[in-house]
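Shown here: the complex without one of its protein chains, the others still in place.
Chain IDs A and B follow the sequence of writing; residue 1 opens each chain.
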Amino acid sequence: MTDARDEIFARIRAALKPLEARTTLPTFDASVAIARHAQAMPDLVAAFTQALEAVHGRAFRDPTALAAWLRTKEATLGYVDPEVLAALGPAFATELTLETSFSRARVDEYHFGITRAAGAIAESGTIILDDRSTPVRLAALAPWIHIAVVPRSRIHACIPDAISALGDDANIIWCTGPSKTADVEGILIEGVHGPGEQVALIVDG
Amino acid sequence: MSAPSSSVSVAASPARRVQLMSTCLCDAFFDDVARATVEVLEHLGCTVEFPGRQTCCGQPAFNAGDWPAARTVLRHAVDVFAGEAPVVIPSASCAAMLSHGAQILFENEPDAVAVKQLGTRAWELTDFIVRGLGVTSWPGRFAGRVAFHRSCHSRGSGTGDAVSALLRSVSGLEFVDFDEAEQCCGFGGTFSVAFASISTAMGTLKLDNLLAAKPDVIVSTDMSCLLHLRGLAERQGRPLRALHVAQVLRDALASSDALASSDALASSKVGR
Partner (left out) sequence: MKREPIDQFAAEQSDERRTSVRLGSKAGHEKRTQVLHEDYADVDLLRKLAGQIKQHTLEHLDSYLEKAEEELRARGVKVHFALDAEAACQSVLDILQARGAKRLVKTKTMVSEEIELLPFLERHGVECFETDLGEFIVQLDADRPSHIVKPILHKNRREIARTFEQKGLGTYDDTPEVITRRAREFLRRKYLEADVGLSGANFVSAESGRLVLVTNEGNSRFCLAAPRCHIAVVGIEKLVPDDRSLSLFLNLLARSATGQRLSVYTEFICGARSPDAPDGPEEMHVIFLDNGRTEVLGTEYREILRCLRCGACLNVCPVYRQASGHAYRSVYPGPVGAVLSPLLAGKRFLELADLPKASTLCGACVEVCPVDIPIPDLLVRLRNRGKQEGAPSGATPSLGGFAKLASMPTAWKAALGMGKLVNHMPRAVQPGPLRAWQGERDLPAWRGGAFRSWFRKRGKKA
């Protein structure tokens, strides 16, 4: 193993040795890659909502409305991270069954999973998950409906901001809308291996 | 694929002496295109020289990967076109060969500098007119719907914009758009015979798109593209008028009606 490593590095150095002039790393303003529509976003919550809806996600600010929507979807059994129960309010569980521990054995029984988001990105409508905020990875992935609780103060304006804030979590996932594919004749299908509905519940904090 | 730098200040030269590289295709098939090029340049006040020992720009051999052969041809061209005058060419692909391809071909050669010098003097015709001489509009009249097929080798050069500017300024000329304009016509030199099936399919698709726009004439800066497109169109029994941009500009000067002007490839069919 060490031999292969040394060999590869030796090969790289030998390959680059004859190169006289080397390309320097260009300096650039990270904002050069910010999309036009995101150049000015005075209201990040509104911008985030709009961008999330543009990728067929949904945003709610009122847990009651969210609960009502779940009922219209006949999504009555779900996992909830116990840390967000307070934000959902006591009325949320009306006509819904909430479990605060996720059972891998019953993974296909959950209609929805509610987990904490680490943040969000207004430019793209992205929900940021990581192991610290969503240690139960399957809860955010397996059920048809994933609801991420997004504290409004953690909505980044744009992608470069979110990159600067990546932090040291070993598993960070940017979710931009529901899972999808166009592999079959280029036809868009939502809900492949991951959720078919990507929801954000925006809360204070 | 850059055109000569503006350090070659052509406009400043009082006699506007230029050398004409007619291209091997015009030498063999399209004398009227070369003629029109001369007439257009003389109209603009240029004195046109035609070095008689000229042959080819070396592109066919270069593209085919036969670089020793390509270098032989190009060295001959460097010798034939010696001097300081701009070399004006009614072909974007030949101009690109001299200004770009030749640099790759000669990168490790002792005479790279001389080859580069020729490259900085090489101009496709319309690019020369617009960026070299500063002429951005064209007098006269050319009535008809024109579909401009921008040849691939003019990518990254001033040619596309130059043709567009000049033709749109001609009275009576209606510039029409068509689909998939960025798609190659399928000529590609030896590709046209080595990959005949794909070449034909590409050309047929291009014809479909061009003809759907109902042009009166198809115009290009490259006879290679027109040779291929017109050849396919004739074989497929689809009428297609094709002109080189030099012919359009010349005809506009003569203010002749577009539909009555000579078709670039009007000819008896070759072979049985």
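Heads up, the rule we're going with is that contacts are C-beta pairs under 8 Å (C-beta built on N, C-alpha and C of every residue); 3 or more make two chains touch, one makes a residue touch a chain.
Just so you know, these numbers come straight off a predicted model, no measurement behind them.
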Omitted-chain contact residue, chosen from A:Val45, A:Ala68 or A:Val107: A:Val107
Interface residues of chain B toward the undisplayed chain are 1, 22, 24, 26-31, 34-35, 38, 48-50, 52-56, 58, 60-67, 69-70, 72-73, 75-76, 80, 101, 104, 152-153, 155-156, 180, 182-184, 186-203, 205, 227-228, 230-232, 234-235, 265, 267-272
Which positions on chain A touch the chain that was left off? 1, 4-5, 7-9, 11-16, 18-19, 22-26, 28, 30, 32-33, 35-37, 55, 102, 104, 107-108, 124, 126, 131-132, 135-138, 141-142, 159-160, 163-164, 166, 170-187, 189, 191-195
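Operating definition for what follows: only the chains that are shown with their structure count from here on.
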Indicate the whole-number Å distance between the mean C-alpha point of chain A and the mean C-alpha point of chain B. 53
